[in-house]
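Every protein chain but one is kept in place in this view of the complex.
Up next, chain A:
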Amino acid sequence: MSGPLCDLLPSGSDPGNPAALAGQPAEAALQWLPVLTTFEAAVRASGMSADLHDGSGVTILAPTDDAFAAKFSEDDLDHLLVADKDKLRGLLREHLVAGSLSLADLVAAGTVTTLAGTTVTVTGGGATARLADQADTVCADYQVAGARIHIINHVLGSLPTTGGEGGHRAH
């Protein structure tokens, strides 16, 4: 486990600690990571849970809730989750890479290709890596059944940005 956010996630013997997630399928493990509620809901809404434990393993680049809020307005996010499932699946594939790759594997590879077909550069090293020159891993290397989860701070892919600060939805 590495990255600045790891200390702020369930640890030690707390429910949801990394060791407790080790044997779990990815879609179950995601439910224990409190910064991934949007990503986790997106996986369920898209019907792609099974894609997260493909026989040959998968790498999950999971953007935080803050990253989703910065990327999409609340309305757009609702629309993705409720109505536009094709677009949602496309978005999720931008965050999945075939093979269960550790942070070190990613850095060593230098580039990876997502299930959406997009080539993503990986730079940096040590505790974090930078993806596509825009997303940093903030807590990497959750090992779950057949997959690695790396939490990142930016949504990947080419959908337009509609979120951000200032647009406080009224109650």
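By our rule, contacts are C-beta pairs under 8 Å (C-beta built on N, C-alpha and C of every residue); 3 or more make two chains touch, one makes a residue touch a chain; residues count from 1.
Rule of thumb we're sticking to: contacts and distances are computed from a predicted model.
**Student:** Tell me the UniProt name of the left-out chain, picking from "Putative hemin import ATP-binding protein HrtA", "Fe-S cluster assembly protein SufD", "Ni/Fe hydrogenase subunit alpha" or "Zinc carboxypeptidase".
**Tutor:** Checked against "Putative hemin import ATP-binding protein HrtA", "Fe-S cluster assembly protein SufD", "Ni/Fe hydrogenase subunit alpha" or "Zinc carboxypeptidase": the hidden chain maps to "Zinc carboxypeptidase".
**Student:** Can you say which of A:L81, A:A127 or A:L159 touches the chain missing from this structure?
**Tutor:** A:L81
**Student:** Mind listing the chain A residues that contact the chain we can't see here?
**Tutor:** Where chain A meets the chain not shown: residues 5, 8-10, 14-16, 31-35, 37-38, 40-41, 44-45, 69, 74-75, 77-79, 81-83, 166-171.
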